[in-house]
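Missing here is one protein chain; the remaining ones are kept as they sit in the complex.
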Amino acid sequence: MKIGMVLAGLAAASLSAVVAFAEGERPPNRPIPDPQSGRHFATPDTLAIQDDDFLNPAFLWVEEGEQAWNRVEGTAGQSCASCHNDATESMRGVRARMPAYHPRLQRVVTLEQQVNICRTERMGAPALPIDSRPLNAITTYIALQSRGMPVNVDISGPARRFFDEGERFYNTRRGQLDMRCATCHEENYGRYLRADLLSQGMSNGFPTYRLKEQRVISLQFRLMGCVQDVRGQPPAMGSEEFTNLEFYLAWRAQGLPVESPAVRR
Amino acid sequence: MAAPIGQPRVRLPAQVRAGEVIEIRTLISHVMETGQRRDQAGNVIPRDIIKRFEAKFEGQLVFAMDLAPAISANPYIAFQFRAERPGRFEFTWTNDAGESRSATQELRLA
Partner (left out) sequence: MHTLKAPTRRGAMGLAAAAAAVALLPMPASAQLAPAVQAAVDRVRGNRTAQEGRITLRAPPIAENGNTVPITVSVESPMTAADHVTRVHVFATGNPTPEVAVFHLTPAMGRAQVDTRIRLGQTQDVVVLAEMQDGSLFQARTEVKVTIGGCGG
């Protein structure tokens, strides 16, 4: 164990050195240069549910999101559509490039957070709780408009600092099991963890209908589950830590088609 | 208080010929709370399920289903129907509290 920790420390040190060298200049090397979507690790029965827009229960959320898009809420008397008109046009590609750097807030924001920024600042409506049903409905509806488009987040310039934070979280061992994200999703994908086939942990299918939860879940809800699975204390959904991690994960899945809403076990 | 019965989805094939046996697919948003789970305070979450589904064609019952808590959340139900003539389907989902939600769909023949 001691040796393992020392090795891990050395690895972390050399990693941060590389990161420091590359910061703001050129893209870092991806540990998995040719990523595979989670669908490659799902059973045909699960994919049959995902690949049919009627069998896929996430479309209940899509329909709720579409209704919410056109519903006036808040003191300004506006709906999403008041500014953004037809989501099938205006939201095309948005999910593929989120999370993204927000120049005025000077930080990276997720799609969920951007919806709440619109609600509180433009509509005069209360923010929706992260991973709540109404917020997941809107983000699922928005994400669907990018289905099939390659994930393409921008980590350059002022966004890079947040990317680096996310990468650091990703590579930090945590929990009583002392595991980092890559322990499962890079060193052991394609192998079984008890009865579960480990995937590469690609985020291109979120928001996702999870068979276990029997509902649409947001990525950060799943991340909480991951941290709990290694018996760690997860940060809150919507926190800076998870937001930066989500940003790093999106870059990790760069180029994979958006599959939202995917269906996973 | 019973959980809301969400907006149902119903799908019939687009092109139907007279005499053809078609598949009618339905999906409705519902938690299907089993009555076996406990909340964080340790109290049993009361059972709250869709317990009955009925499909009528021109007022005649053509298919029905009694559901138990072992049906997954957001119940998916698909059944077959021989399309002899055009007409109107009415689908009804009823929960433990006796509240129900309906949807109608026109069957047109090519």
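Lettered A and B in written order, each chain numbered from 1.
Throughout what follows, a contact is a pair of C-beta atoms (placed from the backbone, for glycine too) under 8 Å apart; a residue touches a chain by one contact, two chains touch by 3 or more.
The structure displayed is predicted, hence computed values, not measured ones.
With respect to the full assembly, the chain omitted from this view is in touch with A, B. In the complete complex, the residue from A:62, A:80, A:184 or A:202 that touches the missing chain is A:184. Touch with the chain that is not drawn comes from one residue among A:40, A:84, A:122 or A:174, which is A:40. Interface residues of subunit A facing the missing partner chain: 40-46, 48-49, 177-179, 183-184, 187-188, 190-198, 211-214, 225-226, 229, 265. What subunit B contributes to its contact with the hidden chain is residues 21, 25, 34, 36, 57, 60-73, 75-82.
Simple rule for what comes next: only the chains that are shown with their structure count from here on.
Separating the centre of subunit A from that of subunit B, both taken as means of CA atoms, is a distance of 33 Å. On the subunit A side of its complex with subunit B, the touching residues are 54-55, 57, 59-60, 63-64, 214-215.
Here subunit B touches subunit A in the complex through residues 6-7, 9, 11, 25, 27-29, 31-32, 72-74, 76, going by the rule given at the top.
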